[in-house]
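Partial view: only certain chains, each at its native spot in the assembly.
Naming follows writing order (A and B), and every chain is counted from residue 1.
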Amino acid sequence: MKRLLITGAAGGVGRVARTRLAHLADVIRLSDIADLGEAGPNEELVQCDLSDEAAVFELVKDCDAILHLGGVSIERTYDEIDAGNLRGVYNLYEAARANGMPRIVFASSNHTIGYYEQDQRLTVDMPTKPDGWYGVSKVFGEAVAHMYHQKFGQETAILRIGSLFDKPVDRRMMATWFSFDDFVSLMERVFAVPRLGCPTIWGASANTCGWWDNSHIGWLGWTPKDDSEVFRAEIEQQPKRPADAPDVIYQGGMFTANPVFRNE
Amino acid sequence: MKRLLITGAAGGVGRVARTRLAHLADVIRLSDIADLGEAGPNEELVQCDLSDEAAVFELVKDCDAILHLGGVSIERTYDEIDAGNLRGVYNLYEAARANGMPRIVFASSNHTIGYYEQDQRLTVDMPTKPDGWYGVSKVFGEAVAHMYHQKFGQETAILRIGSLFDKPVDRRMMATWFSFDDFVSLMERVFAVPRLGCPTIWGASANTCGWWDNSHIGWLGWTPKDDSEVFRAEIEQQPKRPADAPDVIYQGGMFTANPVFRNE
């Protein structure tokens, strides 16, 4: 690829992507509303507010592919979620449509299904159960991706990210952990296949105690290699959680216990 | 019931609700952004912009139940859809939460699943396939309803309205027609049952050629009585549609052929 756009590049996942995906394109265009520091060798840096339509149109220009990590990634006020995750998605898809429909990876979240219990095994065709306004905004984004695929042929990999960390930090992440290596190998496959369509993909490693069934995307040729089980002993040293704690009951963990954060 | 709020009461479905649901409560509070004419005997009229949070909080006060028809009901620009169907839904659910969580009927739409083909039989647990930004906004609203139900216990009947008209006006409506009588009897049951939860309901009559399976809400005790088939002869006099017309292929009909209407 010539140019890959990574939005939200200053965020947690964004920094991993910046570090680990440089080989995917001649130029990596990085954007965020926050500061991105110094540009690396094959990097272009663009500060950009996703709720600014004109800016987003400019941002998407000349890109062959987009990894859309931008927007809010935890529970926030409606106004904040609206700006980044609703209007921001509208702007991004319209910009993509106006610029040759580069393939998109849309960072969705396990919080689209956070109210499923931890003893349930999920497939992507099960109804969503968002666990807050953040989760609702991701259901919205997934719907946009499907609609643009059917109406215009825009391709998107809808990636329901579990927990992209260098290792799991609590018991729940034993199930949701998505290792950097597995993330990278998935990105390689998603941008390599001649025909992507609009699949939903669980963004998680091959965790023994995982909840999510990715067998429907076997055709992608992606096999996650990491398993959180290697951190089992370490994690089990944490104090035991009570059986009725939200992070023990629900896949969405503590998000299910979030209140609504009211606009000021 | 003491007071039933009907939003969007000046719209097509709203006018039917105003005329036919007066018996459901001592007082019917009607609201719309448009003019509502003169108040009838047990009516309260409130002009209200759903995107105005304070106004919506005021509107919902003292209501035992809400029939939420307000917002945009056809494809429009993103700004218009945002105001009524995204922020408007946020405002409504927050207002309901602050006011004792009156039972809500949320007017969703068949355009949440518009890209399914007409020879497919749908159940409500199948993935959505919205056919435009309007449909996307209704997927958003359904997600909000589910989230408020799980997080706060707010009850909503998600009503995916087909075509609420006095009779079908084209071939596609033979499948989607929702008669006034059947709408009324459904509203009666939805507000009568002691426990509603958050079911999704296909808003359509008992049309012989219908696409939607309501067997999951048998427990409601609602049986639609009308069947579009009585209008068959009349409808078949319309010129035959080509086999590749969007209204012949897709459940969402001509909406699937809509472009995106850009903001000015």
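FYI, contacts are C-beta pairs under 8 Å (C-beta built on N, C-alpha and C of every residue); 3 or more make two chains touch, one makes a residue touch a chain.
None of the values given here were measured: they were computed from a predicted structure.
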Q | Where 2 copies are displayed, count of copies in the complete assembly | A | 6
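In the analysis below, only the chains that are shown with their structure count from here on.
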Q. So if I superpose chain A on chain B by CA, what angle comes out, to the nearest 5°?
A. 180
Q) In whole angstrom, what separates the CA-based centres of chain A and chain B? A) 32
Q: Provide the residue numbers of chain B that touch chain A in the complex, in ascending order.
A: 53, 78, 82, 86-87, 90, 94, 97, 115, 125-133, 135-136, 139-140, 143-144, 146-147, 150-151, 256, 260, 262-263
